[in-house]
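Below: the structure, in structure tokens.
Here the complex is missing one protein chain, while the rest keep their positions.
Now for chain A:
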Amino acid sequence: MSVMEALPDVLAVALLLLGTLLCLTAGLGLLRFPDVLTRMHAGTKPQVLGVLLIMVGAAIRLQGWSATWMLLLVAAFQMLTAPVSAHMISRVAYRRRHVRRDRLLVDELHTGGEMRDSVYRGDEPADAPPEEPGRALVESRREDLDGPPDAGGRQPS
């Protein structure tokens, strides 16, 4: 076996081993880091770089176009989806306050200690029951007595 024949195999095996090393570091980081955001930072290492390295290594070893395209698909898909899922998990972690704030250097989302449940509006159906039933009842009774509110008045939300 000449050097030129052995070279792709050596390269592929080196890439595969690098990728598996990244998987090991992901496990270590997941175990040792203190909160959700840092654990996610460790867990995302094999998701992009590790998967890319392993896919390239496997594509070199497999030597067939069909397998190569499918491995390329997996790599592209990982690179598309890893940011999305990381974004969603970290957003929920921040809003549910599973974040060590004493470890944050910059906290741009901090609202100044306002502790109140706040839910996105506009997602409820049009015939949803009113948010505050008592006030809605009082307003509707006043409208029954006084007639409909004038045009410049507050639109009922």
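Definition applied: a contact is a pair of C-beta atoms (placed from the backbone, for glycine too) under 8 Å apart; a residue touches a chain by one contact, two chains touch by 3 or more; residues count from 1.
Going forward, contacts and distances are computed from a predicted model.
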| item | value |
| --- | --- |
| Listed names "Multisubunit sodium/proton antiporter, MrpF subunit", "NADH-quinone oxidoreductase subunit I", "4Fe-4S dicluster domain-containing protein" or "Xanthine dehydrogenase family protein molybdopterin-binding subunit", matching UniProt entry of the absent chain | "Multisubunit sodium/proton antiporter, MrpF subunit" |
| Residues of chain A (touch criterion as defined above) contacting the omitted chain | 12-13, 16-17, 19-21, 23-28, 30-31, 34-36, 39-40, 43, 46-47, 50-51, 54-55, 57-58, 60-64, 66-67, 70-71, 73-74, 77-78, 81, 84-85, 88-89, 91-93, 95-100, 102, 111, 114-120, 123 |
